[in-house]
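Complex shown without one protein chain; remaining protein chains in place.
Per-chain residue numbering starts at 1, and chain names A and B are given in the order in which the chains are listed.
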Amino acid sequence: MLRVIGKRIALLIPTLFGLSILLFLWVRSLPGGPATALLGEKATPEAIARVNELYGFDRPLLTQYLTYVGRLLQGDFGVSINTGRPVLEEFATRFPATLELTVVALVFAIGVGVPLGYFAARYYGRFLDHSSVVLSLIGITVPVFFLAFILKYIFAIQWGILPPDGRQDARIDATHYTQFYVLDGILTGEYDAAWDAFLHLILPGLALGTIPLAIIVRITRASVLEVQNADYVRTARAKGLMERTIRGSFILRNAMLPVVTTIGLQLGLLISGAVLTETVFAFNGIGRFLRDAIFGLDYPVLQGFIIFIAILYALINLIVDLSYSVIDPRVRVQ
Amino acid sequence: MSTILPPAAGGSAAPNDPAIDTGRGTGLWKDAFLRLRRNPQAIVGAVIIGLFLLVAILAPLLAPYGGDELPGRTSITPTTIPGPGEIDGFPLGLDRFGGDVLSKLIWGAQASLLIGVVSTALGLAGGMLLGVLAGGLGGWVDNVIMRFVDILLSVPNLLLAVSIAAVLGQSSYAIMIAIGVSQIPIFARLLRSSMLSQRGADYILAAQTLGLSRRTITMSHLLPNSMGPVIVQATLTLATAVIDAAALSFLGLGGGLPQAAEWGRMLTYAQAELAVAPQLAFLPGACIAITALGFTLLGESLREALDPKTRRK
């Protein structure tokens, strides 16, 4: 097992190396430059030239890249041009927010998607099947930022039962240790703060959750369809096992394997979606920050954040692979 | 949002299953078509797409005004936007710029069709090129290409599209190119794994025994028989392209006239007036959702129809 993990991590290195080159070339091919982005209306050619010189953007690309990689190897991801804070710190304070949001989105997607997919398969070809598939697809065909706006409009503005933006009410005085606001609230005993943070997660979580929902429904449905016709299920039926046992222990358990894989693969989609939902809900996570970085041409942040995301993506896939052997003892990780 | 099909998972398509029966008398595609006709989801999808195509093609005849025209420019002020039925000649009202909402929705179908088709074609062409090179040649070519594809896949799809669009600046083609190129790695990976699964099939072995050249085998046998999942993905990409175009527009990318008749653009500008004139957001939003739903339903049904596992029912 350890060797497998080691090998997978070793494989990650060339990918990350290639990614760092691509990212480096990409940020520097963006039109304009960070100097103009910083100076705004005050950008005169002289001011731009001076800022470029001071920041080192006028040096040859190769020199810039080597400096960058040299620092990277020492664990230094640089300093954000827009905020003047270390990139690592910016990521560390915002990632918990996005993770909290992603967890809520996934819980929603799994909680609704798996039963919906299961029943669609059980009543294959019937009305319930078609309607559950269409329902889950509507979730994905409405642009997520538009859905976010509608949810906000109805629940936050018209009915006023959920907060429209942010991670916590401005007037709540909460102590933060881990930056996971819900967790912080529980740890410090500030339950009102935890509850408030949780309420702030519902609308963005719901909007974000519709993205993986359709896929989870579809995979669950396909997987259950396959399993419920498998030989061992027929054998179990022939043996006269109770239908409940068959459904619970045989079908659902065996059908979960591809579902777990799919859930692991949703991370990329969720990060993309987070860029949009966090923007709509002024939610202070990595998605919104990444968007600001693109428009502010914050080179170090763009380079650093995308590498972090790629590493996370790879790690999650590894965990998913490893979890196979837990769900299905027959699978041995290779 | 980006892809409905998770990369290479293929879910029910099961690329490793060599059981895809290509030699049957009825034929895979004919059989699939028959099955589609019996599937209500597929029919709903087809009807939506049919209507959409009709509107898109007949836009010049259907729309009262041109897409970029501003016939109601003098009737708007910063605080008033005439809504549906409030002013003669504009049944769905005006937008922020003074454009006729009805005309813009109609022309928007054409713009969406163009975005969908061009970006899908681009992704398909690029992906097939890489996929055929990787899957057909194998060896180090395969390794290099798939490494590259892995790198691109390690970046979330929409972020990739955003990155490309940001580099291209605000030209009208930026969005199509960005969405198309961001689909290339997905198509490449899909085609390659589909081709790999076909490699051990009997008919390939037979062709090899006959002494056919590798090129002939790849182009004439391997490729055509590996296209199923790719075609399904292409149908789904038509849907995601329309949605992604709206997302890119929302993030402030893409170019052309601000009053351009494009659903994503209309939706984006309408956000600012959501509280004052919600119809400006809901109408294009609904158009995007319904069109995407049509393509998705058809794509999903097609996938199911081509899938040997559900075929045995």
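Convention: contacts are C-beta pairs under 8 Å (C-beta built on N, C-alpha and C of every residue); 3 or more make two chains touch, one makes a residue touch a chain.
Definition applied: contacts and distances are computed from a predicted model.
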### Task
Would you mind picking the UniProt name of the chain not drawn here, from "Multicomponent Na+:H+ antiporter subunit A", "ATP phosphoribosyltransferase", "NADH-quinone oxidoreductase subunit F" or "ABC transporter substrate-binding protein"?
"ABC transporter substrate-binding protein"
### Message
For the chain not shown, which residue from A:2, A:62 or A:170 touches it across the whole complex?
### Response
A:170
### Message
List every residue of chain A that touches the chain not included in the displayed model.
### Response
31-45, 47-48, 50-51, 54-57, 67, 71, 76, 78-86, 90, 93-94, 152-153, 156-157, 160-173, 175-176, 188-192, 195-196, 199, 279-282, 284, 288-289, 292, 295-297, 299-300
### Summary
Per the touch rule stated above, chain B touches the missing chain via residues 70, 73-74, 76-81, 96-98, 169-170, 252-253, 255-259, 269, 271-276
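Operating definition for what follows: only the chains that are shown with their structure count from here on.
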## Note on the structure
Rounded to the nearest Å, the gap separating the Cα centres of chain A and chain B is 23
### Summary
Seen from chain B, its contact residues with chain A in the complex are 1-4, 6-7, 9, 11-12, 40-41, 44, 147-148, 150-151, 153-159, 162-163, 166-167, 169, 239, 243, 246-247, 250-252, 264, 267, 271, 274-275, 278, 281, 285, 288-290, 292-293, 296-297, 300, 307, 309-310, 312-313
### Complex interface listing, chain A residues touching chain B
14-15, 18-19, 22, 26, 29-31, 124, 130, 133-134, 137-138, 140-146, 149, 153, 157, 211, 214-215, 218-219, 222-223, 225-226, 229, 258, 261-262, 265-269, 271-273, 275-276, 279, 290-291, 294-295, 306, 309-310, 313-314
